[in-house]
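Read the structure below first, then the notes.
With one protein chain held back, the other chains of the complex are shown just where they sit.
Let's look at subunit A:
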Amino acid sequence: MKLAFITGIGLLFIVALVASCQSDEQVEFNRYYSGGSVLYLAHCQNCHGEKGEGLQALIPPLTDSVFMKQNRPSLACYIKNGLKGKLSIVGREFEGEMPAAADLSPIEIAKVLTYVTNSFGNKQGLIDLQQVQADLKNCR
């Protein structure tokens, strides 16, 4: 009994130690990422697909890491205001229209972008609230 108690405490201690080893940044990232996955399911997956694969030539995939990197400061604006016109994604031409997600708040945009830019083969780190707020000021 006493032994089990001590082992229990020991285990807890180890768990706490491991958890605190995760850097604050990692914790922050995880919080954005997991929140973003829920938002993606609710707001984006119908069009862009479960694996970010898009839909034929109608809706572009979210797998073009180069596009994501080059347009990183504009991504928040695309979500907030919608996007229309010609695009070249993974070497294919698209010309469609994404409706504005006006109901998403800046923190939600930050979460969903963190998810998208770190899924489907993308790996671009955290996009946080401050970043999105700054980007939204520069929307064209």
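The criterion applied here is as follows: contacts are C-beta pairs under 8 Å (C-beta built on N, C-alpha and C of every residue); 3 or more make two chains touch, one makes a residue touch a chain; residues count from 1.
Assume contacts and distances are computed from a predicted model.
Enquirer: Name the chain not shown, per its UniProt record: "Protein SCO1/2", "4Fe-4S dicluster domain-containing protein", "Various polyols ABC transporter, permease component 1" or "Xanthine dehydrogenase YagR molybdenum-binding subunit"?
Expert: Of the names offered in "Protein SCO1/2", "4Fe-4S dicluster domain-containing protein", "Various polyols ABC transporter, permease component 1" or "Xanthine dehydrogenase YagR molybdenum-binding subunit", the one UniProt assigns to the missing chain is "Protein SCO1/2".
Enquirer: Determine and list the subunit A residues touching the chain excluded from the picture.
Expert: 46-47, 49, 55-59, 96-97, 99
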